[in-house]
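The other protein chains are all here in position, but one chain of the complex has been omitted.
Presenting chain A:
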Amino acid sequence: MVHWSAEEKQLIASVWGKVNVEECGAEALARLLIVYPWTQRFFDNFGNLSSPTAIIGNPKVRAHGKKVLTSFGEAIKNLDNLKVTYSKLSELHCDKLHVDPENFRLLGDILIIVLAAHFTKDFTPASQATWQKLVGVVAHALAHKYH
């Protein structure tokens, strides 16, 4: 089980407390689809993804980004119980969605860049280190039930 120090929990909470889940989620997902265009393979039914402008303005991207980040919020509430919390979601991503877990790592890295742009110098090296650990752990938990 992953250990979180009091400082790490504080760094996570203080950043998360100021995050607009809808905006941040939409931006993170849009950037994933723009920076790593092959990730669009999972979203054939999202309509127009033909350009960065189209992707950013796409309402399905926004909605899905919000959904993904809301779920991430659940992970933050259950840091000491993450594998169980994400058990069904992991099965879903493997059995129904067929998503390569590498994509969770890509999205995690993008989320961190979005946070850095939002929080600028307040996103200190210590904050980044904690959040890199967090996104890694979340990615791992989401991949845990893969078979």
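Here is the rule we use: contacts are C-beta pairs under 8 Å (C-beta built on N, C-alpha and C of every residue); 3 or more make two chains touch, one makes a residue touch a chain; residues count from 1.
The rule is simple: contacts and distances are computed from a predicted model.
For the chain that does not appear here, its UniProt entry gives the protein name "HBA protein", which is one of "AP-4 complex subunit epsilon", "HBA protein", "General transcription factor IIA, 1" or "3-ketoacyl-CoA synthase 6". Residue A:Q128 is the one among A:Q40, A:S71, A:S87 or A:Q128 that touches the chain missing from this view. When the missing chain is restored to the complex, the residue among A:R31, A:R62 or A:H93 that touches it is A:R31. Residues of chain A that touch the chain left out of view are 30-31, 34-35, 52, 55-56, 109, 112-114, 116-121, 123, 125-126, 128-129, 132-133.
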